[in-house]
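Heads up, this is only part of the complex; the chains shown haven't been moved.
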Amino acid sequence: MAGLTVAVAGLDVVSPVIIPAGPGGFGTELRERYDLTALGAFTAKTITPHARIGNPPPRLVDTGFGLINSIGLQNPGIVAFLDTVYPTLLPFPTHLFLSIAGETVNEFEDMARTLAGVEGFDLLELNLSCPNVEASCGVIGANPQAVHDVVVAVRRAFPDRPVAAKLPFEVPDVAGVVRACEQAGVDVLALFNCPHAARFDVATGKPFLARVTGGFSGPALKPLTLAKILAVRSLTHLPIIGMGGAWTADDVLEFRCAGADLVGMGLHTLQDPAEVCTIAHEFATGSS
Amino acid sequence: MTDVVVRQMSFSTDRSLLLLTVDWRAAARPGQFAMLKVGDWPVVPRPFSICAQDREAGTTSFLIRRRGLLWDQLLRLQPGATVQIKGPLGNGFPELPAPLLVGGGCGVAPLLFVAATRPVAGFYAGVASAAEQAFLAPLLPAGTVVTVKPQFVTDAFLASRSAGPVFACGPSSMLRVLANRYRGGPIWVSLEERMACGEGLCKGCPVRRREGSVALVCSDGPVFPEGEVSWTWQD
């Protein structure tokens, strides 16, 4: 395998393999236990204006070829995150991306302003697409006008570092949303968050998850994700972080064939962070 | 995950339980668990308590109940085959000298490991069938009280009027009966929740603490002082 380093939104990225928001947690544990230097980037789990305890259990159900999760953005809130978690991350061994979600334009803007004053991370990702919360942060990404408004406000409050927009898997008007991202000044598209999925226990007739549906991820998704990334690639020159089903080094290459610049490995990170780092390392060094 | 070789597989006569022994010498404490996976599929590993370790032979054993997708894959294994493992994970039971052990079903697995590391003040095991009883008999310390369904292990234990610290593992209904009715000493419970990473990353395995915060069964547990655990979830 030839080495593959990538420049995205002004960042030199040592490997196209990144860890997307959520499956790697906030980074404290990973950073202690694994050698993350060969990763292109690590994205910390989404943080919100206030602490969230997340959804009731069961939060997970396996589907054989993937996993449905219903975490519900469990996080300590931005203040506690910056006070207690963030200091343990620095300096981070690779590019550090932070992910935020709000329910209103103001919430996004306030968080962005706070983070504009915080050193040590390289990109701000807007989670416009969490499938596991009822509030509007779960659906903003499907609405071109809402996307536009959030991004414009964030750009104003957070002018100096790149901003990524993480879009939902199911968007009625993809072209409209992509155009809104371009016009409002997004630097990177993160495609996609998990689509809605469900499983039922046939013994009881009841759903496995407390909240019935959750977000689906894993290798089962790959063929669907690839078609969607290809469609977006034909609409824009913005750099794309592709994710949803990437598991192997060949998958990373396949995502790049479809038009992704960087590739996130969510479920794989969650089951085996060391292996994801090894795959990243193969790309970083060109060994295999 | 690390590849390890299957040393031995033995099934109960009704093939509802499997004792799986693999070549893995990771130093584990009783109450810790490991994530196991067979082949490429299912892609998400499952948590199983460490049931026994043989330091000399360099092996670790798991007691696995028939259930779901992974079981079908386990059935295809032969000694010499490879499985993937991650661990040991979790906190394990405290280092108390002579606990009382109360286990239901596969909940006996971590307690067997406790009993192998120290003298115990009593061992109460509830099993589903006579076949399971026969299968577990050689693994249980002398003097273990075994109840078979429809008998409840909690009834046998409470009737014994034992007193002292308890380590309990089993279905949550069983743990709640103990929590409500045992007054002879502190209880540590080993909880089960669906897991994916097993190491605190995904936030998939929550349990509410009485004071309101959320703990993770995999990395804050699976063993908790019973008094800390809230058995319901309120927003």
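Note that the chains take the letters A and B in the order they are written out, and that residue 1 is the start of every chain.
Going forward, a contact is a pair of C-beta atoms (placed from the backbone, for glycine too) under 8 Å apart; a residue touches a chain by one contact, two chains touch by 3 or more.
Remember, predicted model here, so these are calculated numbers, not experimental data.
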With each distinct chain shown just once, how many copies of each does the entire complex in this file contain?
A x2, B x2
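Throughout what follows, only the chains that are shown with their structure count from here on.
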Taking each chain's centre as its mean C-alpha position, how far apart are subunit A and subunit B in Å?
34
Over in the complex, which subunit B residues touch subunit A? Could you list them?
1, 35, 37, 41-45, 69, 86, 193-197, 199-208, 212-214, 219, 233, 235
Which of the residues in subunit A end up touching subunit B in this complex?
22-25, 29-30, 33, 45, 53-54, 56-62, 64-67, 69, 71, 74, 210, 218-219, 247, 267, 269-273, 275
